[in-house]
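Rather than the whole complex, this shows some of its chains in their spots.
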Amino acid sequence: MGNCMDGIRNLSMIILFGVFVRYNEESDTHWVDYRKENNITSDIENDYYFRYPSFQDVHVMIFVGFGFLMTFLKRYSFGAVGFNFLVAAFGIQWALLMQGWFHSLDYTDGKIKIGIENLINADFCVAGCLIAYGAVLGKVSPVQLLVMTLFGVTLFAVEEYIILNVLHAKDAGGSMVIHTFGAYYGLSISWVLYRPNLDKSKHLNGSVYHSDVFAMIGTLFLWMFWPSFNSAIADHGDGQHRAAINTYLALASTVLTTVAMSSLFEKTGKLDMVHIQNSTLAGGVAVGTAAEFMLSPYGSLIVGFFCGIISTLGYIYFSPFLEEKLKIQDTCGIHNLHAMPGVIGGIVGAISAAAATNTVYGDLGLENTFDFTGPFAKRVPTIQGGYQAAGLCVALCFGIGGGIFVGLVLKLPIWGDPADENCFDDEIYWEVRQAQNTNWPLSSILSSGCFLSVETFVQCNHLNLTIV
Amino acid sequence: MGNCMDGIRNLSMIILFGVFVRYNEESDTHWVDYRKENNITSDIENDYYFRYPSFQDVHVMIFVGFGFLMTFLKRYSFGAVGFNFLVAAFGIQWALLMQGWFHSLDYTDGKIKIGIENLINADFCVAGCLIAYGAVLGKVSPVQLLVMTLFGVTLFAVEEYIILNVLHAKDAGGSMVIHTFGAYYGLSISWVLYRPNLDKSKHLNGSVYHSDVFAMIGTLFLWMFWPSFNSAIADHGDGQHRAAINTYLALASTVLTTVAMSSLFEKTGKLDMVHIQNSTLAGGVAVGTAAEFMLSPYGSLIVGFFCGIISTLGYIYFSPFLEEKLKIQDTCGIHNLHAMPGVIGGIVGAISAAAATNTVYGDLGLENTFDFTGPFAKRVPTIQGGYQAAGLCVALCFGIGGGIFVGLVLKLPIWGDPADENCFDDEIYWEVRQAQNTNWPLSSILSSGCFLSVETFVQCNHLNLTIV
C-alpha cells in the first residue's frame, strides 16, 4: 500500500508543480531585464548571494544534522538517517506548495514564484516534522511518518501564515513556528500512540559506543550551523549579521551549563552523552525568535545559560516523569531539546520585542527590524510584544491540537506499525546484510578490534551452537 | 616503483606549475588596479564571492562525498576514503594544468591564469576519475588508480574542450562531460580488467552495519551539496539561482521514487541500503546539463522521478546482467548512478535546449543562457539541441575508447594489483592495527556492544584455538 501511495503522491506532486510553480524574478532568465528595469547594478545583489551559503548550512542541518542525531540507537541507525532522508525529501516538495500558496502566490497569474528563500522555508517547514519524528523514533512505520509529514507540513503552513502574516509576529529562527509547533506536534502524537508494553524492546532502546559517536556528527553539524539557521531568512545586512552573532553566543553558553549540569546531577559524577548530544543545542532553539533583535551579546549568553540548565535537568528528571505519569514516550527527548527551549524562545522574543526602544534600535532600525510598515506602520513595540506572545499560543495550539488529531489518524490499524517487541529494530524495514562465512587469516581476526559481549556467548549456548 | 613515480610526478608538477601557472587578474595583487580601470565599484564583485561557497561545497563532495560513499565495504574503508583522497589530490593538480592549457591560457605571455573557477573545474575533472574509481573499487592498486587518473584527467580535458568550446554545448552540471564520460571510462576499464575468479573474495564484497552508516555520510553530503555542484560554474545571477533550484527539486523527487522502487522490487518488501545510498543521487546527475535552462520546477521533478526508478531497477536487474553477461564487474554500481542518469541528462539537455523559445527565455535571457554571442551569435535553439546531442556522443566515445585503452595499459603485469583472493581487503595496502591484549575489566567488555558472528567461532575452532 505504501508503494501505491508513493507513486500517487509523486505523480500528484508533479501535476501540482506543473500547474502552480514557476521561477521568481530572480531565478528566471528575465532577471537580466528585471535588473535593468530596477537599476540593480550587479548580479551579486540577486537574493541568491545573500542567502545561498546559509541555505546550504540549513540543508546540512536537516539531512545530516537531524539524521545523524537520531543514529544513537544501537540498531536503528538505518531508520534514523534513512527515514529522516525520506521524510525530508517528501516534505520539502509539499512545503514548497503549501507555503507557496500562503506566501508566494503571484495573484496576477495564480502561480507560486519560487526562489532561494522558498527553498530555505521548505527546509524550515520540514524541520518541524523531523522534530516530531524524534518523539516517535523507532516506534512508527515509514508510511506513518509520511502521513505525519503530510499533515505536519499542512498545519505548519497555516500556523506560520497566522503567526507571521496575520499577527505579524517576528520569528526569524522559528522558536515558535518551528520548534514549539514541531515538538508539541510530536509529543501529542506520541501520547496518542502510547505503547504500554514498550519494555519488550527495551534492550534495543539504547546506544552502543560507536552509535554515540555517529550521533555526535549530527549534534555538531546542528550546533555549528545553527547561526545560519537563525539568520537564513533574517533581514539583509545587519539582520543576518546580528542573528548569527546572537546564536553563536547562546550556543556557546549552553554547552558550558550542559556539561556542568550533566556531571553535577549524575550520580556517578560522569558526563552523559545524551545530554552532550542534545542539551547543548537548546540555546540555539531558545534564541531563535529574538536572534535578529537587539538582544545584545550578554542577553544571548543568558538565554543559553538557562536553557542548558533546563534542558539537561529535563533529561534527568522530566523525561521519566513524562513517560511514567503523562504516558508520553519521547525517544529522543524532544521535550527537553525543542519544546521547553522553544517556549522560552517565544517568551524571550515577546519580552525583547516589547522592550525595544528607539534609542537602542534607532528610528529606521526599529522600523526595519519589526517591519512596522504598510498596515502595521502604527504598531509600537509594546503591542508587538503582545502579538509575539499570541504567536506562541497559536504555535502551541496547532502543535497540540494537530498532534492529537494526527495521532488518532495514525492509530488506525492500517499503517503497518511495528509490534512492541520490534520497536527500535532496523530489521523490520531494512535489509540488514548477513555476514558471509569468512575465510580470513587469523591476523585479520586479531586486528578487528571488536570485543565480545558475554551475553552473546550465553545466548549462543542456548541456541545449542556447539563451540569448540 | 610507485614511490619513485610519486617523487617524479611531484617534481614535474612543481616545474610545470613554475613554468606555466600564475594568478589571474582577480587573485593577483594587481586586482586593485584592475578594479579601478574597469570601474568595478566593490571588492564583492570579485568572482571569488560569486563562487567560493559553491566551490567549498563541491570540494566536500569530492573528498567526503565520493570518499565516504565508497566506505560501505566491510574491510575496504581505508582504501575507499584514503585512495579517494590520494587520487583527488593528485588529479586536481594535473587538471589545473591540462584544463588550463585548453581553457585559461593567456596567449600574450603563454601562462595559465588561475582563479576560483579553475579550482572548481579541477574538482569537476577529478570527479570524473572518482566515478571511474567506483567501478574498480577494491580491485586495483593505488598505482593503477594514479595511472587511471593521469590518463582520465587528460582525456577529460580534451573531451571537455571539444564539447564546450568546439561544439559550444552547454553542460553546467556535467551530465555529459563528467558523469557520462567518467562512468563509461570506469566501466570500460573494469571490462578489460575482468576477473573471472573474483568470487574468491566474495566474503569481503559486502557491507556491515556501521560501514553502511559511514557510507550514508557520503551519500548525504553528495545529495545536499549537489545544487552547488550544478550551479558552481553557471552564469552569475539567475543562472546559478535556477541551477540550484532545479537540482534541489530533481533530487527530492528521486528520493521518493527510489524508496518506492526499493521496497516494491525487493522480495522481502524491505528497503535496501544500496539503493538509498546510490539511487537517491541519480536525479542530480540527470539534471546536470539542463540545470541552468528554463527546465521549470515540474520538469526537474519529472527528471528526478524517472531517474529514481531507472537507477533502482538498474541495481536490481541490470547490474547482475552486466556482471554475468557483459563481464563488467562494477563494485559501486556506477552504471546505475552515473552512466544511465548521465546519458539521460544529456538527452534532457538536448531536448530542452532545442525547445527553448524567446517567449520563455526573453531575448536577452536566451542569448545569455546559451551564450549565443561571438562566433555563435547566429545559432538558434534547435541547432543548439543538435550540438548538445553531439556533445553526448563525444563524451560516450571518449569514455568507452579511453577506458579500453587505459584498461589495456593497466592490464600490464607491472602495477601490483591485488590477487583475486585479496580484493576488497585493506590489509594489502594498509597497516591495520593489531588489537592489543587488553586488560579491561569485565564491565568494559559488557559495554562494548559488539556482537559475535557465529562463523568466527567455527573458524577459531578450525584454527585449533581452545576456547574454555
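So that you can tell them apart, the chains are marked A and B in the order they are listed, and the count of residues begins at 1 in each.
Here is the rule we go by: a residue touches a chain if its C-beta (ideal position, glycine included) is under 8 Å from a C-beta of that chain, and two chains touch if they have at least 3 such contacts.
Everything numeric in this text was worked out from a predicted model, so none of it was measured.
Taken over the full complex in this file rather than the chains on view, the one protein sequence occurs as 3 copies, with 2 of them shown.
The rule is simple: only the chains that are shown with their structure count from here on.
Its C-alpha atoms superposed on chain B, chain A is turned by 120 degrees; the angle is given in steps of 5.
Distance from the chain A centre to the chain B centre is 30 Å, each centre being the mean of its Cα atoms. Contacts from chain B toward chain A in the complex involve residues 41-42, 44-45, 49-50, 53-54, 57, 75, 202-204, 206-210, 212-213, 216-217, 220-221, 223-225, 227-228, 236-238, 240-242, 244-245, 248-249, 251-253, 255-257, 259-260, 263-264, 266, 268, 270-273, 276, 280, 294, 296-298, 301-302, 305, 360-362, 364-366, 368-369, 427, 432-435, 438, 440, 442, 444-461, 463, 466-468.
The touching residues of chain A, counted against chain B in their complex, run 2-3, 6-7, 9-10, 13-15, 17-18, 21-23, 26-33, 35, 41-44, 46-49, 52-53, 56, 59-60, 63-64, 67-68, 71, 74-75, 77-78, 81-82, 85-86, 89-90, 92-93, 96, 114-116, 119, 142, 207-211, 214, 217, 428-433, 435-440, 442-457, 460, 465, 467-468.
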